[in-house]
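Dropping a structure here in structure tokens format, bear with me for questions.
Moving on, here comes chain A:
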Amino acid sequence: MSGVALPLSFFVPLLTALVVFVIGVRRAYGVILLGALTTLAVALYVAYAVAVGGPQVHYLGGWEPPLGVELYADGLSALMLAMTALVGAGVTLYAGPYLRGKGHDGERFWPLWLVQWATLNGTFLSADLFNLYVMLELLTLTAAPLAAMAGDRPSLAAAMRYLLLALLGSMAYLLGVALLYGGTGTLHLREAGELAGAEPYTAVAAALMTAGLFAKAAVFPLHIWLMPAHSNAPAPASAALSALVAKAGLYLVLRLWLWTFPALLSAPMGWLIGGLGAVAVVYGSVQALRQPRLKQVIAYSTIAQLGYLLLLLPLVALPAAAVSAWHGVVLHALAHGFAKAGAFLAAGNMIYCLGHDRLEGLRGVTPYLSVTLLALGLAFVSLMGLPPSGGFLAKWLLLEGALAAGQWFWGGVVLLGGLIAAAYSFRVLALAHAEVPHGYAEIRSPRRLPPAMEWAPLALVLLAYGMLLGGVPILELLDQGAPEGVR
Partner candidate 1 sequence: MTLLETLTVILVSVGGLFFLTGTIGLLRFPSSFSRLHALTKADNVGLGFIACGLALQAESVWVAMKILLVWGVALIAATVSAHLIARFTLRAAGGSRRTPP
Partner candidate 2 sequence: MTQAAFFSLVAGALSGIAIYGLITQRHLLRRILAVNVLGNSVFLLLVALARRDPDYVDPVPHAMVLTGIVIAVSATAFALVLARRYYSETGLTHLPEDEE
């Protein structure tokens, strides 16, 4: 029956969202928590099933591809699913008190977030190109309102820009799907790749789909919307958007290139995409250095951190680097998910307590935000890739892959990105250590944090550190169903 867990991970949060919508948040808080916990349990069960029994398959409606839609969980899906579930559980626990503290019960937030969770799970599990298109649209339509929730000028503009770019991106993606279907007669992720080979039209399809997904994932030239969108959303929404939604787009990019278009993976293509990633790494980090607000720093750091994921493509074609780079990139996605969600939630605590997130406000807050600051500090350590965090393991593997294949350039990008990340991280952390300036008067006494809000960020961040102990099982899980080249 393990196959049923795959559709359940889509349906459980979806139905929870619908129930919450019908009976209202005030009466449904228990339902929300129950739904989140059930989803977490289902996701962990899927991971367990994959780890024990290899890739899991469920044919929806009982129709096998190419006729029907297949849900497919291999190691990669299982890991993303589990990461999403853990981050999602943290966000869910956090959002309740956060929204209450902001003076409303989140009537608008909860259904959107729960549907988004369902969609993320669907995205990670679906093996059907067109079903993925629908999922992508659902992601866009849940992400844009979350980004616009603040309702002020920058966030509305950002949401609008995001929406337009994302719609454009979906069209490009759909066009690619159309071409692939025209050429192969199937919409199945792997079958299409096997049937298509390296034809000119496949190359165009790959380019279109990649570009479309880049617009959704804020990869470098299409990144403008991300910072204002992610930095103005409510903290739990920012966490979900940065840690999960943007990553879902890149997950699909990697999934497509490794499963559908491996035949097209040539050196120039790798350099082009990897180059974009490298630019994103440097650009995002440098911008993060210049921001006056904490959430802006964290949002720019997302642009940079997502860039690392693209470094896989130039490396994976080289046999000496492939396995390490693949492992490193996936670990990076996981570690970044935990750390980034934790960082945004920590920033939310700062807003909750101080009413703003200007970096200067970090002076002298240590006594009452110590747990939060610890979480923030640990999150930054993982983001810059220093031990003993999961981010470090990822960076180590990426670097090992790059150096083993003699690709010093990509290794240099990884190191440089880490250094600039350290610069912006310590800029923030230094302010937390700085003394209170003379004549500084507390404008309002800081509020006391509810326990769920105090500990949720730390718990999420610590997961990134737990990866140091779980590296081997995680990578063994990842190897379940991985393509030949990266096993």
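On the choice of candidates, all candidates are chains of the complex that A comes from, given by their letters.
We adopt the following convention: a contact is a pair of C-beta atoms (placed from the backbone, for glycine too) under 8 Å apart; a residue touches a chain by one contact, two chains touch by 3 or more; residues count from 1.
Note that this is a predicted model, so its numbers are computed, not measured.
Novice: Identify which of the numbered candidates 1 or 2 touches chain A in this complex.
Specialist: 2
Novice: Could you list, by residue number, the parts of chain A that touch candidate 2 in their complex?
Specialist: Against candidate 2, chain A makes touches at 130, 134, 137, 140-141, 144-145, 148, 151-154, 156-161, 163-164, 167-168, 171, 174-175, 178, 181-182, 187, 224-225, 227-228.
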